[in-house]
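Every protein chain but one is kept in place in this view of the complex.
As written, the chains take the letters A, B and C, and residue 1 is the first residue of each chain.
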Amino acid sequence: MASDQTQAASLFEPFFYPARPDGWRFRAYRILFHHESRGERWFDVGLIIAIMISVLIAILDSVPLWHSRHHAAFNALEWGFTLLFSVEFGARLLAVRRPWRYARSFFGIVDFLSIVPTYLALFVVGAHYLSVLRVLRVLRIFRVLQMVRYQSEATMLISALQRSRRKILLFVSVVVTLATCFGALMYLVEGPENGFTSIPHSIYWAIVTMATVGFGDITPHTALGQFITTLIIIIGYGIIAVPTGIYAAELAQAPAPTTAAEKTSPCPCSRCGEPKHTEQARYCHRCGERMDATGAN
Amino acid sequence: MASDQTQAASLFEPFFYPARPDGWRFRAYRILFHHESRGERWFDVGLIIAIMISVLIAILDSVPLWHSRHHAAFNALEWGFTLLFSVEFGARLLAVRRPWRYARSFFGIVDFLSIVPTYLALFVVGAHYLSVLRVLRVLRIFRVLQMVRYQSEATMLISALQRSRRKILLFVSVVVTLATCFGALMYLVEGPENGFTSIPHSIYWAIVTMATVGFGDITPHTALGQFITTLIIIIGYGIIAVPTGIYAAELAQAPAPTTAAEKTSPCPCSRCGEPKHTEQARYCHRCGERMDATGAN
Amino acid sequence: MASDQTQAASLFEPFFYPARPDGWRFRAYRILFHHESRGERWFDVGLIIAIMISVLIAILDSVPLWHSRHHAAFNALEWGFTLLFSVEFGARLLAVRRPWRYARSFFGIVDFLSIVPTYLALFVVGAHYLSVLRVLRVLRIFRVLQMVRYQSEATMLISALQRSRRKILLFVSVVVTLATCFGALMYLVEGPENGFTSIPHSIYWAIVTMATVGFGDITPHTALGQFITTLIIIIGYGIIAVPTGIYAAELAQAPAPTTAAEKTSPCPCSRCGEPKHTEQARYCHRCGERMDATGAN
Partner (left out) sequence: MASDQTQAASLFEPFFYPARPDGWRFRAYRILFHHESRGERWFDVGLIIAIMISVLIAILDSVPLWHSRHHAAFNALEWGFTLLFSVEFGARLLAVRRPWRYARSFFGIVDFLSIVPTYLALFVVGAHYLSVLRVLRVLRIFRVLQMVRYQSEATMLISALQRSRRKILLFVSVVVTLATCFGALMYLVEGPENGFTSIPHSIYWAIVTMATVGFGDITPHTALGQFITTLIIIIGYGIIAVPTGIYAAELAQAPAPTTAAEKTSPCPCSRCGEPKHTEQARYCHRCGERMDATGAN
């Protein structure tokens, strides 16, 4: 369990820290990567609002009516946000000890991808595709998960997902295999004249049907096809219970959220600011700094 | 758990009581807000039937055929119910100690909104919109939850929902974020010529697809789009288990319904009528009245 | 738990027994209502096959092509099965002690309804509707649940459903109330020109959407309508977990199937044939007959 939590946490917690726990780089690091003090939280809230607005602009800019009317304003705002995020990205690179390692991390790539399309649009003509990339900025909001209030819930959910990973993967591969067989069967029974134009198309239909989505763009027309469809649906209905059962059983077996551990954590490390330590910790488990038993930061 | 129950209960139990536990105001208060004695229950049943019929009239009045044939009768009945509910609302305001606080509570607003459209229709021409507001009267039926038979079940369900609130909120925000990314991707792949006219429209499609609703008003037409749709469906299929697992685990951890506590509750308070007290209670936890150990009401 | 099981069992087990535990009426009673011995089971299997075939004929007779080709054969077979079921119904009435009470029971009514349409078709012209009634014969198959192999599973499932009855009823009423409010809202937003022709029609759409069926016969066309639809779907997605959670928690709390009790049950009663008794039973709990400790039937 402990290793699971660490694994889950490492996805969201930056494993970078500045060389010296003082100076403006340390203050920038705390503001950019930590979420404990009042100022750090205000920065988070402001960043989330900026991301939300810039994503909203990218989304609305794709609506033809809004594009023709407000494109100039959207473009100006877009440049404003891009410059803002560029400054933020630069500050993050400066604040961490290993900038290159940060740039290759998940959030480093997302940060980079969220500013690059606007600059590229200067050189590339008809960068229709680039504007869609801007929507990916929405992934940056997951930094919010690091905010303390939701962290234990997120850790618990992700940890349960990780533990049931193999079972759900197994289940999904069974579903895909069944969909492949049923798709080929329906292609045989219904044929191209009833919309089942090829086996890949029929597999697409089988997955849409088994997952109970049921668009209705392709439907069986022959009596035999409808009978097989009924069978597929009943089988899908019978096995849709499986992932839910897996996950419910996994969550029910999960230990209670580690409120006890959180309460016993003493003051954060004076060097890297890592806030979570066990009560007995005498050295920071992240940077190895000697920890002060008096609690003075 | 105890605080959860109190929190959940306060949504449904009026926290108002009359100044003096005697006189007609107290009797009106007991009839309007309590659900224990025979007379109080008959009033509840009558009120529910009146609400049901008035909502049914508002619904049927929107059907063109019924509107043209029976509008006069519907109008007369509507006025009858509005006057009835107005009297009831007035009585509620008179019976409680703090009328203004009641008027601003959830049920106070619902009560007000359920009578105001009919009066407004006298002054506003073409009050098409107002008649729809009448349907909101259906929310008043939730007072029925206060009826003793269903209260412990409702409390248990709401309490489990409240405890899993953060996890489900987290989950919903992950789903919305995924739908945003997949919507932008499908807008890129399929484009306006296949029905994906804008990113908001594509996000709407992605949510309809991930939640397995699948209207079929927009469907992928290209092979790549159908492949991505298959991926979206499989991901949606794999994570639809999450909220169910959360809730099932939460309910399974819930303590048994508090039948013991209910059984040990002595007679109701002689002042405000609050029926639920612990066995040791010597003062009413609601109004502070000294409680009579002999049980004489 | 014990009372739940009894309650559940009484739905499926006939509570009728013949006056004297000998003679042809007792043998007929055992064959018609019991499922333990070899002969009794063969009768069950034969009856199920006859019901299946007669229902299949009623279903196929509704297909225009089959009706025009094979109507004469279908009619002859139908009369054969009707006479067979009539004889069986008469035998059941003769075999039980209180025929009138049996005739008013659930299976008594189903038995009666499954033979009456064919006779009525002699007198009523154009009895299109009557032939559909024949399909209800399929309900008679639930007698199969009495067959010992599935009884404990059925009892367990029904018992858990009965215990979670109130919670699921509460949940369904919340869903219907939400659908009413959302239906009225969508009627206001989309209006008759987009297919939302009346509030009842919109409520139908809202339930189809919230339950993730999504026919697609009515879909939102305005941007605001699509936004509200997204909200409705997310709310529906968030609360679809509730009944599953309720039921899973209820089943998990269920005691293990009563294999122990079944194993300890001594031989069936020599008078009424009731097979389930506790080990200490000295008198049949159903008919009060003195039970033979030697186990001779």
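Simple rule for what comes next: a residue touches a chain if its C-beta (ideal position, glycine included) is under 8 Å from a C-beta of that chain, and two chains touch if they have at least 3 such contacts.
Here the structure is a predicted model, which is why all the values come from computation and not from measurement.
Q: Taking the full complex into account, find the residue in C:L60, C:A76, C:L120 or C:L231 that is in contact with the omitted chain.
A: Considering the complete complex, C:L60 is the one touching the chain left out.
Q: Which of B:F85, B:F171, B:Y187 or B:F215 sits in contact with the chain that's absent?
A: B:F215
Q: With the full complex in mind, choose from A:T118, A:S131, A:T155 or A:T244 the residue touching the hidden chain.
A: Spelled out, the listed residue whose C-beta touches the missing chain is A:T244.
Q: From the list C:F43, C:F74, C:F142 or C:F227, which touches the chain that is not on show?
A: Result: among the candidates, C:F142 touches the missing chain.
Q: Which positions on chain B touch the chain that was left off?
A: Residues of chain B in touch with the missing chain: 212-216, 244-245, 248, 252.
Q: Name every residue on chain C in touch with the hidden partner chain.
A: 55, 58-60, 62-64, 129, 132, 135-136, 138-139, 141-142, 145, 149-150, 153-154, 156-157, 160-161, 168, 171-172, 175-176, 200-201, 203-204, 207-208, 211-217, 240, 243-248, 250-252, 254
Q: Which parts of chain A face the unshown chain closely enough to count as touching?
A: The list for chain A reads 166-167, 170-171, 173, 177, 180-181, 183-185, 187-188, 192, 197-200, 203, 209, 212-216, 219, 223, 226-227, 229-230, 233-234, 236-238, 240-242, 244-246, 248-249, 252-253.
In this text, only the chains that are shown with their structure count from here on.
Q: Which one, A-C or A-B, has the same contacts as B-C for more than half of its contact pairs?
A: A-B
Q: When the centre of a chain is set as the mean of its C-alpha atoms, what distance in Å lies between chain A and chain B?
A: Here the centre of chain B sits 32 Å away from the centre of chain A.
Q: Compute the distance, rounded to whole Å, between the mean C-alpha positions of chain A and chain C.
A: 46
Q: Multi-chain contacts in chain B: which residues touch at least two other chains?
A: 171, 200-201, 203, 212-216, 240, 244-246, 248, 252
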